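All remarks here apply to the structure that follows.
With one protein chain held back, the other chains of the complex are shown just where they sit.
Moving on to subunit A:
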Amino acid sequence: MANKHVITLIVNGKDYTLSVEARRTLADALRDDCGLTGTHLGCEHGVCGACTVLVDDKPVRSCLMFAVQAEGCSVRTVEGLAKGDALHLLQKAFWENHGLQCGFCTPGFLMLAAGALEADPDLSEEEIRDILSSNLCRCTGYQNIIKSVCLAANEMRACPPSADR
């Protein structure tokens, strides 16, 4: 039996103390050990982007990072975007602009866009398109995802989200 590591992950501001093998990916730890199944796993080799989460505010593939590596980092998942019943501006824009159909890729797109726009609120549409090319969607044809993120970016610029996370 492989050695287990006792680690504490800080996910959406809450501590989770877990006992995991080193080979446990961050994605699996979030889903199976923390019970946060909003983070989806598609390809498990970094291509599809469904598992994108924020680690220390940067969008990363949680299938290409081990949970032991995230010890002490701030991890944010799709469950942390809404504040109670109030959807994040990105979630609201996806809802209103048909930015999703089946919804499998949506958590990854939301976290990718959230991280990119927090790092640079003034991204142009061209830059947003380039960044969104990181993730795959099999339903929407991307146009409504691009539209949703661009509209949310405008609203986020007009009304920056509060700093509390």
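Simple rule for what comes next: contacts are C-beta pairs under 8 Å (C-beta built on N, C-alpha and C of every residue); 3 or more make two chains touch, one makes a residue touch a chain; residues count from 1.
To be clear about the criterion, contacts and distances are computed from a predicted model.
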Chain excluded from display, named as in UniProt, from "Carbon-monoxide dehydrogenase medium subunit", "MoxR family ATPase", "Putative spermidine/putrescine transport system permease protein" or "NADH-quinone oxidoreductase subunit H": "Carbon-monoxide dehydrogenase medium subunit"
Sole contact to the chain not displayed, among A:V60, A:V75, A:C105 or A:C137: A:V60
Missing-chain contacts mapped onto subunit A: 2-3, 5, 21-23, 25, 28, 44-46, 49, 52, 58-61, 63-66, 68-69, 112, 115-116, 130-131, 133-135
